[in-house]
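With one protein chain removed, the remaining protein chains of the complex are shown where they sit.
Up next, chain A:
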Amino acid sequence: MENKNFGLTEASFAEMINDLKANDTRFFLQVFLKQFEETILYVKRECGASHEDAYDATMDTLLEFRLRFVNGKLRYGNLRFLFTKMTTQMYLRNKKNNQPLTNDITGIPEREEERSDAAVPEGFSRAWNSLGKNCKELLTQHYYGKMKLIEIAKITSKNPTAVRKQKERCVKKLKDLMVEII
């Protein structure tokens, strides 16, 4: 079973998800980057993809996997198979540009809702760079790690109201910084 899951036991899998939610990607990268070259070779062999296209598709899948992990949409099971299959679908999707991933016999669910292709506004990036470390950490855990505020409260040993207030202050600070910048 562990072989089908990049050597992860069920317990270490759960640990990796917790790390990802808290925005610690080290374990995730350690596990998945070992698989990277093998996956590139698979996509090149199965789809006749160029190295660059296979590399991009594998990288896109890596990011998609992270998102699905933190959203609780991928479970311990046969991650190796899912990763290679999803990469081939990602390659086809990239080739056909915007064609959604389809459900097929591999049971791969549909791609996460398509996010806007628009670039991140410069005003946001500049404000984000100026935001304090604590605010960045909290907002990253909540929006990128998909942690509920109550979960953040638990791991930071704070009460939920304090975390909610802190989040509101951070969002306001971000808005104020944007207003200053523009």
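Keep this in mind: contacts are C-beta pairs under 8 Å (C-beta built on N, C-alpha and C of every residue); 3 or more make two chains touch, one makes a residue touch a chain; residues count from 1.
Here is the rule we go by: contacts and distances are computed from a predicted model.
Look at the chain that isn't drawn here: its UniProt entry, checked against "histidine kinase", "Tetratricopeptide repeat-containing protein", "NitT/TauT family transport system permease protein" or "Substrate-binding domain-containing protein", names it "Tetratricopeptide repeat-containing protein". Among A:L8, A:V43 or A:L62, only A:L62 touches the chain left out of the display. Checked against the hidden chain, the listed residues A:A22, A:L139 or A:I152 yield one contact partner: A:L139. Although one chain is not drawn, its touching partners on chain A can still be listed: residues 23, 25, 29, 33, 36-37, 40, 51-52, 55-56, 59, 62-63, 66-67, 115-116, 118-126, 128-129, 139-140, 143-144, 171, 174-175, 178-179, 181-182.
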